[in-house]
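Below is one structure, written out as C-alpha cells; comments come after it.
Only one protein chain is missing; all other protein chains are in place.
This part shows chain A:
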Amino acid sequence: MSGEEEENAAELKIGDEFLKAKCLMNCEVALILDHKYEQLQQMSEDPMNQISQVFEKSLQYVKRFSRYKNPDAVRQVREILSRHQLAEFELCVLGNLCPETVEEAIAMVPSIKTKGRTHDDEAIEKMLNDLSLIKKFE
C-alpha cells in the first residue's frame, strides 16, 4: 500500500497484504469464536482474564449479524461464492450482506463490475439465487 489516500475497498484497493489475507464472513467468525469461548473456559482457571472486551463485543456482533447459523450452511455459502472468481474480500461482503438483487450486489461490491472482469448480470443473479436457496433450506 503506497499511501492511505488510495485505499478504497469499493475498487478493491485495500493493499496487497489484505488482498491476499484470508477474509472471513461473520457466520464463520461466529463459529470460530463460539468454539474458542468454550475452549478458553475449559483451559484457564481464570477464563475471564483471557476473554477480552474486543473478543466479547465481536462475538456479540457476529452472532447478531450472521445470516447463516448452521455450520454446513456456512460451508456451502463459501463453496458457492468461491465458484465465482471473487476476491476474498468481495466474497465475504456478499456473504455478510446477502443482497437480494443484482443491482444491490453491485452497489455493495462495485469492484465486481470493473473492467476486465467477467461477471455479467446473469452470473451474479445465479449466485444470489444459490445463496438464497441455502438460506431457505437451512
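The rule is simple: contacts are C-beta pairs under 8 Å (C-beta built on N, C-alpha and C of every residue); 3 or more make two chains touch, one makes a residue touch a chain; residues count from 1.
In this section, contacts and distances are computed from a predicted model.
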{"item": "Among \"GPI ethanolamine phosphate transferase 2\", \"dolichyl-diphosphooligosaccharide--protein glycotransferase\", \"DNA-directed RNA polymerase subunit\" or \"GPI-anchor biosynthesis protein-like protein\", the UniProt name of the subunit that does not appear here", "value": "\"DNA-directed RNA polymerase subunit\""}
{"item": "Absent-chain interface as seen on chain A, which is shown", "value": "7-11, 13-14, 18, 21-26, 28-29, 32-33, 36, 40, 44, 49-55, 57-58, 61-62, 64-65, 89, 92-93, 96-97, 99, 103-104, 107-109"}
